[in-house]
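Excluded from the complex is one protein chain; the other protein chains are retained at their positions.
For chain A:
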Amino acid sequence: MSSDSTVSAGGAMKRDRRMKLPAPNALVGGTLIAILLAAAGTGALWTPYDPLKLSFREKLAAPSALHWLGTDEFGRDVLSRLMAGAATSVWISILTVTLAVVMGTAIGLVSGYLRGWADRVIMAFNDALLAFPGILLALGLLAVLGANKYGIIVALGIAYTPSVARVVRGTVLSLREREFIAASRVMGNGEGFTMLRHILPNCIAPLTVLATSMFGYVLLAESALSFLGLGVPPPAPTWGNMLAGSRPYIDQAAWLGIFPGLCISLTLLGINLLGDALRDKLDPRMRGAR
């Protein structure tokens, strides 16, 4: 029993600290994402150097006071390119996630609310799409849509729609059985009104969590596509094509690969931590606890 009580004391302290300060994962994740958004925001408007300006005299320069993160094989400033790339990547990710969430929510709501045959047909189609890895599906779609910024957004948007549809449908199905939905029907509200007034707002918590983690996946997928040469065409910088471009110089100018790689890793870490923190906060089971 004595060992039990020391363990429980530790547990109690941990719980109390979480009530007062934001959870450490929220703090670290939030900071990383704040840095990313600041860099992207700045990069869209201003960069230390023109990210596209060639300067062969300075090519493959190591990090220095002039070029903080060095220069690439054409003498372009790596920091400027990373900032401009962040702007492109974040913008693409935001649009993609928005597209996937809007389409997925619409499909999930309709499917979950109609049930029966409509649900089966929609979900069979959805599951067929879900069976392909997102990146593979996006690759195929890109071949059709053409490799450019909007092609990527649409391709990745479609690739990530099925998982949103699944989550929303699941939430709708569980919400439907709750008594407040029956209460809404007894009141005389129509099906459409009930769906928009009572079901949709209650899907927001799981959707927020999903969208956060999806933002990370999309960022990674976009980098991967750029790495494969199917993303935003050069010379416009993205983290993926910067990483791809660094490969031949890995022995002479390691910073060319390290910095974009570090950016991708830290951003994903930040998003995952923030996603965890959001899930803890928004999970209805934690919220309802008194």
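Just so it is clear, contacts are C-beta pairs under 8 Å (C-beta built on N, C-alpha and C of every residue); 3 or more make two chains touch, one makes a residue touch a chain; residues count from 1.
The criterion applied here is as follows: contacts and distances are computed from a predicted model.
A chain of this complex does not appear here, and its UniProt-recorded name among "ABC transporter ATP-binding protein", "Ferritin-like domain-containing protein", "Tetratricopeptide repeat protein" or "Putative aldouronate transport system permease protein" is "ABC transporter ATP-binding protein".
The chain that is not drawn here is touched, among residues A:68, A:150 or A:180, by A:180. Residue A:189 is the one among A:42, A:189, A:208 or A:272 that touches the chain missing from this view.
In the full complex, chain A makes contact with the omitted chain through residues 1, 3-5, 7-9, 11-13, 15-16, 178-180, 182-189, 197-198, 201-202, 204, 284, 287-288, 290.
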